[in-house]
Structures are given as structure tokens and as C-alpha cells.
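Shown below is the structure under consideration.
For this depiction, one protein chain was excluded, whereas all remaining protein chains were kept in their positions.
Right, chain A next:
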């Protein structure tokens, strides 16, 4: 698993949550909120879908780590790896 795989997982979740958003040109380094119309309800759903689909827990204090695709990759990759080796 790579950071890009993780970013793709996050993008797939966003596509499910917000099918009305155009995700073809999401810039990984830019905050998701600044380029997409996502509110706190949507971010809560990203967290809940991560838990439901992949068993990944994101504590509330860490929500800011999900700000951009790059930061998602950075923060979530170790969690996915830990999960895979568990």
C-alpha cells in the first residue's frame, strides 16, 4: 500500500458522499475544503466511512489531519499498514 492508494481510497469515499462534486481535478496539496464544497457533516462521513469500510479509527482530535489529500496520505498510511500487518 502506498500514499497514493490511500489518497484514492479517500477520493472514492468523497465520491460516494458527494456525487455532485467534480473530483477530476482535486489538487492533493490544497485543503479539500478550499476546492470542494464539503462541510463538517461531510468530514464526519469521511471518518465514519473509513471506519465502516476499512476499520480505520480517526479520533476527533485528529480530524485536522484529513485537511488535504496529501495530509490524508501522510496520516492514514501508517494506520492502513498497521491494519494490514495485524
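One rule holds in what follows: contacts are C-beta pairs under 8 Å (C-beta built on N, C-alpha and C of every residue); 3 or more make two chains touch, one makes a residue touch a chain; residues count from 1.
Rule of thumb we're sticking to: contacts and distances are computed from a predicted model.
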Not-shown chain resolves in UniProt (candidates "Electron transfer flavoprotein subunit beta", "Phytoene dehydrogenase", "Cholesterol oxidase" or "NitT/TauT family transport system permease protein") to "Phytoene dehydrogenase"
In the complete assembly, which of A:16, A:57 or A:81 touches the absent chain? A:16
Just one of A:1, A:48 or A:82 touches the chain that is missing; which is it? A:48
Which chain A residues touch the hidden chain? 16-20, 37, 39, 41-42, 44-45, 48, 51-52, 60
